[in-house]
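Here it is, the structure in full.
Right, chain A next:
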Amino acid sequence: MTGDKPKAIVEVADAKVSFGAVKALDGVTLAIRPGECVGLVGHNGAGKSTIVSVINGGLTPHQGSISADGDILAHYGINAARERGVRCVFQELSLCPNLTVVENTRILHRHLGGFGWRKRAKEVIERSLDAVFPGHGIASDRSVGELSIAERQMVEIGMAFSDAGVAPRLVILDEPTSSLDASLAEQMLTYVRHFVAAGGSVILISHILNEILSTASRIVVMKDGRIVADRPAADWTDQSLVEAMGSVVKGEAHRRATRDLAAAPVVIEQGGRGMPFRAKRGEIVGLAGLAGHGQTRMLMKLHAAKTSDWLPRRDLAVTFVAGDRRLNGVFELWSILKNLSIGSLGDLAKRGVVNAAAEAERGADWKRRIDIRTQDLANRILSLSGGNQQKVLFARALSTRAPVVLMDDPMRGVDVGTKQEVYEIVRQQAAGGRTFVWYSTEMEEVCLCDRVYVFREGAIVAELAGGAVTEENILAASFRGAAA
Partner candidate 1 sequence: MRMLDRVSRRPWIWSWLAAFVVWFATIMVTGGASTLDLSQAALTFAAFSIIVGIGQMFVITLGPGNVDLSVPSTMTLAGTVALKLMDVDNAMIVPGLVVAVLIGIGVGMLNYALIKALRIPPIIATLSVSFIVQSAAIWTNRGLRIKPPSFLADFTTANSFGLPNVAIIALIISIFAWFLLEKTVYGRWISAIGQSTPAAKMAGIPVDGTRFVTYVFCAVLASLAGYLLACFSGGAALNMGSEYLLMSIAVVVLGGTAVAGGDSNVPGIWGASLFMFLVVSMLNTYGLGAGIRLIMTGLIIISVIMLAGGRQPGAR
Partner candidate 2 sequence: DTSGKKIALSNNYAGNSWRQAMLTSWNKVTGEAVKSGVVAAADAFTTAENQATEQAAQIQNMILQGYDAIVLNAASPTALNGAVKEACDAGITVVSFDGIVTEPCAWRIAVDFKEMGRSQVEYLSKKLPQGGNLLEIRGLAGVFVDDEISAGIHEGVKQFPQFKIVGSVHGDWAQDVAQKAVAGILPSLPEIAGVVTQGGDGYGAAQAIAAAKRPMPVIVMGNREDELKWWKEQKDASGYETMSVSIAPGVSTLAFWVAQQILDGKEVKKDLVVPFLRIDQANLEENLANTQAGGVANVEYTQEDAIKVIEAAK
């Protein structure tokens, strides 16, 4: 390469990967050099996770070459990548929930074995966690299954930056902040900047463009399996990024005009420690606060109170959009269509028999309405990218007739364009009388709500409405625990 630039840690040249008819990568060339943070953005299904798998050694491209530190490698695999200090935080959480944090560290670091490995692993992970998330409060002898989803993501990030013999040189972060709240995300981004300044490299994938713009030194935009732009971060703005990704810019998301809901009936309520929860017809109620402070539990409680485990109900009272798709979202063996229609089978069936024609029609309708990227709804749900799977879950909930929609951080990993579309649908449906209860880790979304409950330590500590719903007020309430 050119003399003044250091050799790339990993360089992928003209990589092509296809899954059946889908070209996930269509000739991608990408080099990562020491001391840079590459921001990788693109719409859902653009191929970001796929290129990450290639760099990480988990996927061999069907065509193209990979070189590391200047040498072209014929057999590049997971172990070769790891020996060169390539680490990855995957989009789906990928720890063993039955093992403790220490034991997970042992799994990650193959060379940590030998007598007394527990002690060494404990040191390794605690040192790294302390560095990335000071004051994290995660005991390393707890099993991962007991941790909250945010804590798990923290552990995973901590592990990627940990050093047990082979120092990390290139850390790939595929949507690392999707379950972190703003302050934790900021802690991580700060650490990334330190790491890069000290000569390490990072690939950062995120759908939150601010994170990319504030942290990356170079931003690469992908679209339909190709790289369409690759420029230093300073040359980009929010606007130009969105344009490059191919999304139509629909302008800033705005809260809809405040409406008078005083007369609207209360459709769902729930007591508990702290303030009571109450939502009215046609209202969009946000649940805010730091991640893991009881918002999801509140949603589960609301859901459990309104559904029966024993008897089928003709008219659903509530419906649910999962954030943790793997755990309580998708049905992996099924087609996209069946995944979509399962929520509203009651409407599609007559005397218990499913009307296939009506089902197909409704599927096609929603595929068009929220642009699910697939050739055929009969394909398996897992053939969709994560963001598109999430859209199917949305369609599942919105296609029911339930008056209340519970949303558990549903925009995890959804790209900017799609988000705008979904916001629009939510606004329309709320105007039509549907109630939304929306937990989100993204401040922008919380600010779209008519009214917001702020959670702290499992209880509602503040209620903000109308103009009071601002980032400052929410942050203040979630940290102080006092009502603004």
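Here is the rule we go by: a residue touches a chain if its C-beta (ideal position, glycine included) is under 8 Å from a C-beta of that chain, and two chains touch if they have at least 3 such contacts; residues count from 1.
Behind the choice of candidates: all candidates are chains of the complex that A comes from, given by their letters.
Since we're looking at a predicted model, the values are computed, not measured.
Of the numbered candidates 1 or 2, 1 is the chain that chain A touches in this complex. The touching residues of chain A, when paired with candidate 1 in their complex, are 303, 307-313, 316, 318-320, 322, 327-335, 338, 342-343, 345-346, 349, 352-354, 378-380, 396, 400, 402.
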